[in-house]
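This structure is in structure tokens; I'll ask about it shortly.
What you see is part of a larger complex, with each chain still in position.
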Amino acid sequence: MKIVTVDSACSVLDDNLLPTNIISMVGIMVDHPYDRPTHIKAMPSEYSLTDYALLVNELKLCEEMLSIEKADYVHLDMSLGGINILDITEEDLLFKIPLSETGRTIIKLILPELQKTAKSIKDKYQIPVLAIGKKSHPVRLAELYAAGYGVSNAINKAKEKKQAIYVGLPVRITASLENGNVKVCSQEPMETSLCAEIPVAEGVSMEAFFNPIVRGFQTLKLTPF
Amino acid sequence: MKIVTVDSACSVLDDNLLPTNIISMVGIMVDHPYDRPTHIKAMPSEYSLTDYALLVNELKLCEEMLSIEKADYVHLDMSLGGINILDITEEDLLFKIPLSETGRTIIKLILPELQKTAKSIKDKYQIPVLAIGKKSHPVRLAELYAAGYGVSNAINKAKEKKQAIYVGLPVRITASLENGNVKVCSQEPMETSLCAEIPVAEGVSMEAFFNPIVRGFQTLKLTPF
């Protein structure tokens, strides 16, 4: 079973260790035994935390990856129980799917765009786009790679600015520098063998510490030297 | 404190790695220090995923085990906060216990049968049946043993059919073949020392991999050779 998915991750943190943006989007293709991607496409673009185009662009990147290699499913990082994006109705959003008020508003806003891309994917490749989110193993694997490339991007930023920056990793992910790579591993139960290794520029030191205001999240201080 | 409980586990998966049935039911008796069963009773029966008789039969197996050795409590794999089954009223189901619409319907359907068996257990042994489910440590231990016997049953199936089959393990449980046994261990925090070892037939190889469509679940491919 081949699955294509995209996830975005990592934020530069402000002085209060609060996230300010998203600095990495990565698409992956996975196949049996699902422990590493067979293809990777990293996008260094930046997004604000409230940019609803993020999810729309994630799905567009999935479509782009399908043009290189066909898959059986698209997993979208949107946690709606695995429903096919094209099957979501106004009624589902209003009554059937449990959603916060904010969640409902955002989904209503971007659903037309998502469904347009999902329709295009269905027409071209006859495969469904599933709103599976956090329940998907490939989405988690994409998150690890997005985290790895996010750290790589942040190291470049720290070098350009010639000053230390703080980066927040996704939940239950740790990072370390090893032989010119950043090694990013999941600390989630069952997933401790899941890691991503991404080459990074030299000249920046990395200190990892607990983010005191969000339990379960590691923060990195990247200092050019 | 002696506790008797029953759990069911493992499913043969279809080509889309979706579960099709339940292939193992195991009752255990536990006593201090609660790290392994003092008695085990394995039932190789099969259930469909929507067979509401499953929970009823689990409780009947508890009653059967009590006839061999008395316990202080019965833990039922039904997550209603530990309430005594005989204390559940129509009003609780309607207003007090948070339940999904489906959950409410199913419980209303099977509650009379459950209460009948719970009443019989109370009359014979003066002990309560608690609807404690996922919050119970013995229920988790029973799940491990049900998983172990489930794999054993699936290995027999693969040999009979002379073809590879896929089996889904319960959440955060891993399996491996060791010296003619399947060793099944919990990967849940605090529980990594909890394992069940069950003898299995020879002549089948086992490959474990991440189920891509349900994060946190291991899938086994069992191939006769």
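Points to keep in mind about this one:
The letters A and B name the chains in turn, as written, and every chain counts its residues from 1.
Assume a contact is a pair of C-beta atoms (placed from the backbone, for glycine too) under 8 Å apart; a residue touches a chain by one contact, two chains touch by 3 or more.
Keep in mind that this is a model prediction, so the values were computed, not measured.
With respect to copy number, the whole complex recorded in this structure file holds 3 identical protein chains, 2 of which are shown.
The definition used in the following text is that only the chains that are shown with their structure count from here on.
Note: Cα superposition of subunit A onto subunit B, rotation of 120 degrees, nearest 5. Annotation: 35 Å between the Cα-based centres of subunit A and subunit B. Interface residues of subunit B, counted against subunit A in their complex, comprise 16-17, 172, 174, 187-189, 207, 209-218. By the touch criterion stated above, subunit A contacts subunit B in their complex at residues 1, 3, 30, 32-35, 82, 132, 134-140, 188-190.
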